[in-house]
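Every protein chain of the complex appears in place save one, which is left out.
Entry: chain A
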């Protein structure tokens, strides 16, 4: 695959995520935290976010059943999700969390239920898009290409392959 083309695809996907409001500038802050010691920091944080947020949403679904119309409890769950959305720049999911919390404030159970479905939808869409983004980044990383070259070299009995500086 052409290296430059992959990088362009990744950049284009990232731009579209910002243009469509899925992400905000906080995501750039997370990517800026990457360094040589933590080259995959952004992907690790995002992966943790989706793992944790899936758990929070599952807990919330159980809370809806066990504690119907317990708006304070529902709000507390959503506050937690909103906090982590804000930290990674998951803008649309965060906005749906805010909408949900507003319905809690109004004690509007139907509004809460509808809003939660939107939270789940936005969460699923963002997950899919960010998985694609990080997959593209992995494909155009020098280390990925080096590992691919190593595999090819072994197949053709070529030795002394080193990572270019």
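The criterion applied here is as follows: a residue touches a chain if its C-beta (ideal position, glycine included) is under 8 Å from a C-beta of that chain, and two chains touch if they have at least 3 such contacts; residues count from 1.
By definition in this document, contacts and distances are computed from a predicted model.
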{"item": "Undisplayed chain, where the name is taken from the UniProt record, one of \"SKP1-like protein 21 isoform D\", \"Two-component response regulator ORR42\", \"Golgin subfamily A member 7B\" or \"NADPH oxidase 1\"", "value": "\"Two-component response regulator ORR42\""}
{"item": "Which of A:12, A:59, A:79 or A:128 contacts the chain that the document leaves out", "value": "A:79"}
{"item": "Contact residue for the chain not shown (choose from A:88, A:104, A:119 or A:136)", "value": "A:88"}
{"item": "Contact footprint on chain A, counting only the chain that is left out", "value": "26, 29-30, 32-33, 35, 38, 41, 44-45, 48-49, 52, 76, 79-80, 82-84, 86-88"}
